[in-house]
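Note that this complex is displayed minus one protein chain, with the remaining chains in position.
Our next item is chain A:
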């Protein structure tokens, strides 16, 4: 289904948006064909959209969607384009709806602690403004300096401090969304814009979170705000082996400390990798084999008390505190550091320019250790066959304040310049195997990135069971012509029995 972009469609779009905001140049289209997830560069041209529009208002978005729906042209919403599951990648060309211009702050409500913004605003920029009021919007992904609120809704984002403040689904109170037919609705808990709990009607907010652009385009959101924390405490601890670190992180997360905002476990592969190639870790002695860090936010008296309790728990679990410098520095650097490696190594230790990629899943605490070994085996098999891959170890991050499940990720260096069809096919197989392990252990394919890339997407029906059939029914009902980000999540199946 390649788009038939006639002059008439182009004229209608220009009439709606003005010619400055209907982009047809090759560079404009090619630069909206990608996200940071790796892809064989020689296949770039397969994903280039036919044109790009940059609407400024909800009405303009709705008009574009109506035009596309009328002419049966695929639409791909694009916010920051920083996702790792290709949500913003046009698989079937068509029109990319880039909402970055919709970045205004429409209201800051100090009494109710909310703000209402356009989907194109970045959280860091928003927080620069909120800071003047002593407030913060604590949605804190690794891409905090560049991802945008609308994309966080479309992907149902995960936040590093979500164990304390909740994730995007909790922090967005309500939002406006343009449906695939061009109709504009508002979803939240019930109908009110500033309601955090309602029991009126279906709870539609979750339906329109994480749909990866297959159900519409968010055009305005009302967000929950918190007092800007007075204090931050971010201890890093070392362990002689993975098992003690694993036991410790469980105890920290289950402790019920109210200011606890998250904990991260680094396994031996991760520590080896960092000690090999990351300045901050090179000096760490050999008996440092696994790490845990925790972080608390809140009022200073509460953080101090909570921090003391966490330090005691860690000490009792055999942890060695790594010192203030690495603790404060590494947590402060969490956004910049996540994808820093500019290189990996081939099996014989030679440095090669590699980019970072990570596969993630949501896994219950009790299954982390076994998932870990299975995943490393998969990546080892991949690396044996294709030296363009390098195992950079695993992180486990708490998702909730009770320690139930962890965002579990394996970081893989990929020498993208050398990625050919054979190594790409092997990577896709590995991704599918990684997802299968997560499902075998009762987890979910993704806690954070989404699951609509090649490989893992094949297993989404298995993960969701009858729920996937509901997804198909919803998709067909809301998007009768399959124009909204077609090809994602295997949702073309919803239309296969149509004449």
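Basically, a residue touches a chain if its C-beta (ideal position, glycine included) is under 8 Å from a C-beta of that chain, and two chains touch if they have at least 3 such contacts; residues count from 1.
We take it that contacts and distances are computed from a predicted model.
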item: Chain left out of the displayed complex - its UniProt protein name, from "Carbohydrate ABC transporter permease", "Fe-S cluster assembly ATPase SufC", "Heme exporter protein B" or "Heterodisulfide reductase subunit D"; value: "Heterodisulfide reductase subunit D"
item: Touching residue (missing chain; options A:8, A:42 or A:385); value: A:42
item: Contact residue for the chain not shown (choose from A:69, A:85, A:122 or A:234); value: A:122
item: Identified contact with the non-displayed chain, of A:103, A:155, A:212 or A:399; value: A:103
item: Residue among A:59, A:316 or A:336 that touches the chain left out of view; value: A:336
item: Chain A, residues in touch with the chain not shown (by the definition above); value: 23, 25-28, 30-32, 34-36, 38, 41-42, 44-45, 54, 80-82, 98, 100-101, 103, 120, 122, 124-125, 143, 145-146, 277, 279, 333, 335-337, 339-343, 353-356, 414, 416-417
